[in-house]
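Here the complex is missing one protein chain, while the rest keep their positions.
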Amino acid sequence: MSEAIVGVEPSRETTRTRRADSLWWSTAREVLLKNPMGATGAIILLALIIGGLGAPLIAPHDPLEQFRGSRFETPSMAHWAGTDALSRDLFSRILYGLRASLMVSIVAVGIGTVVGVSLGLIAGYAGGIADSVIMRFVDTMMAFPGLILAIGLLAVFGVGLQSVALALGIGAWPNFARLARGQMLAERPRDYVTAARALGASSKRIIFRHISINAMPPLIVQVALSMATAVLAEAALGFLGIGTVAPNPSLGSLINDARARLDLPYLLIFPAAALGLFLLSLNLLADAINDALDPHRQRR
Amino acid sequence: MNILDLGSGHLSRRGLLKGGAIGAAGLAGAALIGCGSDDDNPGATATSSGGGGGGTASPTPTPQVSDIKRGGTLLVDSGEPNPNVLNFGFNIRNRPIQHSVWEQLIGLTEDYQIRPVLAETFEANADSSAVHIVLRQGVEFHNGRPLTADDVAYSIDFFSNAESSGQLKGPLSQGISEVKVADNRTLDIIFNGPRPALADMFCLTRIVDRDTARNIPDMKDLVGTGPFKFTSYTPDVGYRLEANENYWQEGLPYLDAIEGKPYADVAARELAIRSGELHWADGMSYARVAALRSDANVKAVTRGKAGMNYLGLVVNKAPFDDVRVRRAASLAIDRQRLSDEFAEGVVAGTTLPWPPESPAYHADQDFPAGVAYDPDTAAALIEEAGAAGTQITIQAGAGDQEAATLGQYLQDDLNAVGLPTELVILEASVAVEQIRDRTVQSNAWLAVHGFANYAHPGSMVNAAQQYTVPNPSHFEDTDYEQLLDRMQSAALGSSELAEMVTEFNQRLTWDNAWILGLVSSEQYRVMHASLKGDEGGNLSVAKGAFSEWWLDA
Partner (left out) sequence: MGRYVVRRLIEAVPVLVLASLLVFSLLHFIPGDPASALADPEATQEEVQALRERLGLDRPVLVQLKNWWLSLLQGDLGDSFRTGRPVSEMIRINALPTLELATVSYMLTLTLGISFGVMAGVKVRSAWDWGVSLSTVVFIAIPNFVFGVVLLWLLAFTFGWLPIGGRVAIWDDPVAGIKTLILPALTLGLTQAAVLARYTRTAVSQVTQQQYVMTARAKGLAERVVVVRHVLKNSLIPTITLSGLQVASILTGSVVIERVFSRPGLGRVVVDSVQARDIPTIQGTLLVLVSVFILVNLIADLLYGVVDPRIRLES
């Protein structure tokens, strides 16, 4: 998607000497221990994931419960982030908004990864007509402005979180396909593929066992970036009023609600901070992973 | 957006029919009616009336002729016009064009008397089975063609045919058996029986130019006899109307021109009104109306109780097939909270589809006297019906922010009495379709409707689909159907009709309880202080609309 956060380019050149299992550990070590930005991102993200996924356990109130007579209350001990127009606990709504955002982006990126990587690997491995057809389609999809494609798709699927996840997944797969195909083209002529083929391994086995593991590092970066894009798009759709179904909160819809009552800044500050931190942590982490996986990049 | 417009569209219907009660004397008897008083007060309508549920008439003096300033261009906004329903629909966005370009045979004064417009005489026969019409002399269409009786016949036919739309079609096509044109200025319209309520429709039927009427949906030739001529329209940019120098009313209009500019949304409109970049805007939200009241440069006015937000119940499936559950739902709704919070104190809770001015309105049958907030009784009734814990769904259209918000209040109210409620937001057009096609899938739906106070209560219950049989609720009852039939033919002002209305109200709010009124929907507009002549928000068939407005710049 064109409005993906383009500050980071997934590195295409990565070490292939490292073994896949040790790669995870070394990457994690580099990201978490040697890169303070990465560590910060990871900690914030972890906290937000716990807050979002654990919302049913952590949230002090039901996000839909209306405390009659407590309309537009400023933050207090009873309501940490205040209450909204329908006297609901804003803090709990933010947690559930995070949860929705997480779920949508995980499903969207999941769809994007599975569909995109499969098609990309097939295109790269098979070549010929299959490659042309798939990549032409990828080119076309990538020509669409992501958010506008999602709005168009939502018109087809109807509003709601599932639709948003599906629409964003459809927007996300071409990136993965392009990436996976590139990896496949790079890996195919390598010795271990030739060796596997000589040993009589099937195409399927070669693709999914051997190549996909080695194509992993740049994919991880792409996943992190796509997560950030999905979170952003989900919030934007919520803001435009076509993302979530009332009364369920989304970070974007909470911010849109705040726009109508600028005299009550707490309505804006808390959801905006939650969304901002969420995206910031994803970006920091994607950066750090990218740095860790890129041997050519100079350490800062 | 769609549903919002639908709601507003309905609202405006009452605007058209403000004072629509064509006096009790109305058309019953052979009274000659075409003699509207010329001194009716332009300002004699409601000013904003808080949560009072309707306007209170506060006469303001008619501006002295010497005060009136001529000229200037009025800048208005009610949104992008919808050409598909331009001259017959009740779309709020079309109103400035509708009221400027076209006129009807008759209009109404603020005190419900018939006011002659294009008809000089509009005379019903003894049993209200026909009217005799003599047209005003010397009226010309904007294209210079003189108005004739054939144009009236054409217009009636035009609005009776299938491509036209709205409430006009049914009554005109079913109620009129013949239009006899006697000469250029005289015609007789014969009804298929005594139709005391049918005259209501002539306040709505705009007289169109037969040469160009077919082009109206293309927004190209909009030709009428009204005070302003249509000159141009560009989508998303706006339209321009210019004063009709040959207007039949001497000295009118005061303004040189009207320009319509669609603003992106309510916030942009509010900004433009505050700065004087816009003089008049329609369709403001409650919160914006409340906020604008403190601005000295802005007047926020209401036309009084113009419609009703309601919850329609689907009664052919559980749990609302049990009338006890329906009554319980009505008792469970905290209408005072809806008024205070949802409507920001701007309008009141209501259960009756009539404005307080209507003879059909009975305060003792409305909220709070009729149906009060009583969650305990509600919970007990639901328990008694064995419906406690039944999951129900309420649907609203996507983009209709007001319905979505109302739904969330109702959710809380109904959850509290043992009906766990889910809010279903449908794609806007699907929501409209399901109501229209009577295929609502949920247990209940949220919508707004304007209860045009037709002269005759029978007109409303015959026109609004929630009350007719069949209806989207699937409510059927032989006695009720007979009641509707009897209401159609009952004479205006008769004690029988009053009894029937009482019975209708009782059935609607309690006995059968299939449409639950929630809060009034009032028709608000805001205007810059420099705009004069519409102090009462007076844009309706009752008055010459824009023709008597002027700018005190």
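In this document, chain identifiers A and B correspond to the written order of the chains, with residue numbering beginning at 1 in each.
The rule is simple: contacts are C-beta pairs under 8 Å (C-beta built on N, C-alpha and C of every residue); 3 or more make two chains touch, one makes a residue touch a chain.
Remember, it's a predicted structure, so these values are computed and weren't measured experimentally.
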Within the entire complex, the undisplayed chain is in contact with A, B
Contact residue for the chain not shown (choose from B:D67, B:D150, B:D265 or B:D376):
B:D265
Selected residue (touches chain absent from view) among B:E277, B:D321, B:D374 or B:D477:
B:E277
Among B:T393, B:Q465 or B:S489, which one is in touch with the chain left out?
B:Q465
For chain A, residues in touch with the removed chain:
2-3, 5-7, 37, 136-137, 139-141, 143-148, 151-156, 158, 232, 235-236, 239-240, 242, 252, 255, 258-259, 262-263, 265, 268, 272, 275-276, 279-280, 282-284, 298, 300
Touching residues of chain B against the unshown chain: what are they?
1-2, 6, 9-10, 80-85, 89, 162-167, 169, 217-219, 234-237, 262-265, 267-268, 270-272, 275, 277, 398-399, 427-430, 432-433, 435-437, 465
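Basically, only the chains that are shown with their structure count from here on.
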Between chain A and chain B, the Cα-mean centres are separated in Å by 48
Could you list, by residue number, the parts of chain B that touch chain A in their complex?
287, 337, 341, 398-399, 401, 404-405, 407-409, 411-412, 423-427
Any idea which chain A residues touch chain B in the complex?
64, 66, 68, 71, 85-87, 155, 158-160, 241-242, 245-247, 260
